[in-house]
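Apart from one protein chain that is not included, each protein chain of the complex appears where it belongs.
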Amino acid sequence: MNQRTQEILSWYESDNPGTRTNLARLLNHGKLAGTGRFVILPVDQGFEHGPARSFAPNVLGYNPHYHFELALEAGCNAYAAPLGFLEAGAGKYAGRIPLILKLNNHDVLYDEKDPASAVTGSVKDALRLGCVAIGFTIYPGSAHSTLMYQQLRELSEEAKAYGLAVVVWSYPRGSGLSKEGETAIDVVAYAAQIAAQLGAHVIKVKLPTAHLEQAAAKKVYEAEQVPIKTLSERVRHVVQSSFDGRRIVIFSGGAKSDDKNVFEEARAIRDGGGFGSIIGRNSFQRPRAEAIKFLHTIIGIYSGETP
Amino acid sequence: MNQRTQEILSWYESDNPGTRTNLARLLNHGKLAGTGRFVILPVDQGFEHGPARSFAPNVLGYNPHYHFELALEAGCNAYAAPLGFLEAGAGKYAGRIPLILKLNNHDVLYDEKDPASAVTGSVKDALRLGCVAIGFTIYPGSAHSTLMYQQLRELSEEAKAYGLAVVVWSYPRGSGLSKEGETAIDVVAYAAQIAAQLGAHVIKVKLPTAHLEQAAAKKVYEAEQVPIKTLSERVRHVVQSSFDGRRIVIFSGGAKSDDKNVFEEARAIRDGGGFGSIIGRNSFQRPRAEAIKFLHTIIGIYSGETP
Amino acid sequence: MNQRTQEILSWYESDNPGTRTNLARLLNHGKLAGTGRFVILPVDQGFEHGPARSFAPNVLGYNPHYHFELALEAGCNAYAAPLGFLEAGAGKYAGRIPLILKLNNHDVLYDEKDPASAVTGSVKDALRLGCVAIGFTIYPGSAHSTLMYQQLRELSEEAKAYGLAVVVWSYPRGSGLSKEGETAIDVVAYAAQIAAQLGAHVIKVKLPTAHLEQAAAKKVYEAEQVPIKTLSERVRHVVQSSFDGRRIVIFSGGAKSDDKNVFEEARAIRDGGGFGSIIGRNSFQRPRAEAIKFLHTIIGIYSGETP
Amino acid sequence: MNQRTQEILSWYESDNPGTRTNLARLLNHGKLAGTGRFVILPVDQGFEHGPARSFAPNVLGYNPHYHFELALEAGCNAYAAPLGFLEAGAGKYAGRIPLILKLNNHDVLYDEKDPASAVTGSVKDALRLGCVAIGFTIYPGSAHSTLMYQQLRELSEEAKAYGLAVVVWSYPRGSGLSKEGETAIDVVAYAAQIAAQLGAHVIKVKLPTAHLEQAAAKKVYEAEQVPIKTLSERVRHVVQSSFDGRRIVIFSGGAKSDDKNVFEEARAIRDGGGFGSIIGRNSFQRPRAEAIKFLHTIIGIYSGETP
Partner (left out) sequence: MNQRTQEILSWYESDNPGTRTNLARLLNHGKLAGTGRFVILPVDQGFEHGPARSFAPNVLGYNPHYHFELALEAGCNAYAAPLGFLEAGAGKYAGRIPLILKLNNHDVLYDEKDPASAVTGSVKDALRLGCVAIGFTIYPGSAHSTLMYQQLRELSEEAKAYGLAVVVWSYPRGSGLSKEGETAIDVVAYAAQIAAQLGAHVIKVKLPTAHLEQAAAKKVYEAEQVPIKTLSERVRHVVQSSFDGRRIVIFSGGAKSDDKNVFEEARAIRDGGGFGSIIGRNSFQRPRAEAIKFLHTIIGIYSGETP
């Protein structure tokens, strides 16, 4: 185990060896093993957006085995999915790639202003499926954020006692925020801080814009001249907001987008001190060979092989 | 045990042998034993719509024993009902036909826009009554969908630990959807996906229309030219949306309808790769002899005996 | 379900439909389905006597899959074994044959005068492995019989609540009895009665001799002229001692023996009103083809095909 | 994951993906990763024999970190130890090597004829320390064997539910056996069978001699001419007795011995189809450099690099 991996593990000083073991498994799998960087494949969009919106562009994605294979062949650090998708492949692929069980999910058949995800799995499910971590989404800004924070607290306490790691998707949404505010730098940094304060080991946020949502925050950002002009600066600020970089923060790729754009974003994450990307639709919605090439380029950016 | 049955069981790779045994019992009972196809008799309409609406057309149906006998004589794979109906016959008919205990039910004496079924049975009830599976209804699109998903999660975890199978009725309803949207192809496919992601072994949905309800989905269906013109194509898309056919999906017959129509639907289900039908009112609301003949015709369609 | 099967089930009038369902599964599987007769394959000798003594005569028996296949091909009603043997095949053979999990076992590496088996499995194990029943051995006559009766009571109560059947091996042994007394007719009849009183659904005893062990009993047998001269009479008396035939009683084949002898015994069991045989070493210790032929002959005796 | 590893995992067909994942971790770590062979370092002798007898020959062994480093540098598949030794290093070495928590231990300050180990750790301890398996010792032949079988049963059921593997040390001892009988081939084969029937995933036994302890067994070994003359033949018979090779069986090295002898034994294990060695005193009681060289030779024998 190299220096960097040990350094990262040392930040989780209150966790038991079981949790640190599972964090080490995340850090030491795939092409980025040992670099302290991550590319994770998440496939919860079937639940979150519906099957056709998720898988029609590349129909192989309807098959749960496809994503295990994609994550394996691409050399991702881990594969994250809801209960059903993991149950449908965890037996065949047992022991081949670290798994993260998403313990809550949200669909858009009921479109609410203040969303709250349903709890769809348990810590015991994660253990019986051989996962290294639980995943959980919170929506800071929602009228129901308190409910989600409390669900996370309970699941997180149990997961840590059983030696699992906790990955939190912290996505600002709801009536407390404008649409633009959901990715505003002050809001994203705040969302990262909330996840860290709730005890997350790994934090997943969206890439922030330079927009400042909250008046009280805006004043401080301007007075203190917090550097947030470039994407790389904003990534650095989010990392700083996650316990000065002492928690792993990774960024989501979002909707399918121009490749060049995604690569530029990965470079900004890397240069801003971010720990990596969680890339779903941009990878599994294109033909397999292209997806592998695409993911290898991003992995190369993080490993330093690609400039 | 034939090839096809073994293939279907192999999809449930994370389940214990107990659950696989009970799935095998479903697959190997009745006239469709070994075909990988299903015709299931469900009688929860007494609770869901009231007794007269359900049983006045054929008063024999008021008697709980009637439905056990109907399912047996017709050669159905299983009989599904709420606690009361099963308790009123499970002793006499013990060991004759696989039973599915519907663990939640909803009545229309209180008519709400956003329905949520009440939990009316337990996993232990299912075991003491000798059932092979629990049944549970979710209403994606309802403001209370989260509650139902979470109830299902808990019951499902317990059922799986005790070796039972989980059958989910996934019926889009509620203020998130238009009336037409409840059977729209994008919505039904989505509902099937949600049930699968929640860990269902068997998914029951309504037959979908070609309507597209959600704007974001519509764009994708059109862009990707997902074939949804014929009923058979739509069935195929729903099956695809259920883990690429790696989960058993059966279709409900709905309200009493013209026989020819029902037979055409069965053919479309068969040709679209659907696994079968769950037929209640169309069978128990007609005289027994007619019902048997009617069900045999449908079973014949699935077995290939009837063209 | 035929008359006889229904009659047998009717004896278990206090049991829930789940337990009766599992009894029906035992009654309705294999070549003797529907006859009310049983031939069960038990393979716990690896634990009870050691592997070489059990499997060296036919080395295929070392493989746990072999016994599933043997029971299937022979058309036995069920296969009974300890935890390890069932775990090693219950996945592959899920749903093909009723399974009985032997919940206690005894080895002969420590040879005690008053034996007590160790509890080696749980009711929850039986459920997760898809079993229809638990099996449990008691040694009436042992100084530790009380312990075993109490263990059985607890497991049996739990098994019945979860809808499983209870099969009791009632083998008189221990310092309370002479060697000859272990198979004495008064003792075997007594052992059957104890199992029945403990709530067993199915009772397994050894074939009794005409010896009378207990003085107080002897007096009565002689005074009342209880007919025990022929094996068939003795079987009838054991069946009578099992609630006048209202509990299923089957007889163990014992060590490997001359075929003619075994067939004669089966005829005596049949003619005495016994419900069948549980045949281990006499079947799995010979080449597979011979074993099948041998078991088919016995099954024929019970079904009436063989005179 | 290669063919052989997948084949081995396929034997554990009733286990959940979590347990299979942890078995895969054992199979895929160290220099023997992917070969289906094992060299495991166990250090429980401090408890079992006392500290000086264990560590005075190489005083570095008093330090708990030493054994983690030794197992790592040698490329062992896993390191097994009691609670104290694991707690004293699991933090520092988190994620570097699969750990097995020995859940029971026995000391010789009270020397009883019929030993029973004390339970010294829990399944939850194993999870919080990041272990892949629990370890447990049984003493078939002891008057207290029943107690130990039952403790194992409970711990094993819990461990399997939480996705851990179960490693059983099956060491015949106690008043039921002569001293010579403890390693007699019939007894060792029996001990392996008992562990397998109790549900062990990995079985550890001592290398057997050609002695036959039990009269009833002796008769069968001679009648069936079971080949047990060479060590390799005896290993093959023990493997056969472990579900015809469908359970992983490894052999303990025993007290410190001549190197040539140990290498010959490893070759016999390899040639007899054994899965590997668990080597404690022979490795940690010599200087580190020598120990590494020694272990590499054994690993080479299993991998085929050393003839």
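What to note about this one:
Letters A, B, C and D mark the chains as written, and numbering starts fresh at 1 in each.
Methods note: contacts are C-beta pairs under 8 Å (C-beta built on N, C-alpha and C of every residue); 3 or more make two chains touch, one makes a residue touch a chain.
Keep in mind the model is a prediction, meaning the values are calculated, not measured.
The residue from D:S10, D:N63 or D:S178 that touches the chain not shown here is D:N63. Of the options D:S14, D:T35 or D:N105, the residue whose C-beta touches the omitted chain is D:N105.
In the full complex, subunit D makes contact with the omitted chain through residues 44, 46-47, 49-53, 55-57, 59, 62-64, 82-92, 105, 107-112, 116-122, 124-125, 128-129. Residues 13-14, 16-17, 161 are the ones on subunit A that touch the missing chain.
Here is the rule we use: only the chains that are shown with their structure count from here on.
Centre to centre, using the average C-alpha position, subunit B and subunit C are separated by 40 Å. Shared interface positions of subunit D, defined as residues touching 2 or more other chains, are 13-14, 16-17, 161.
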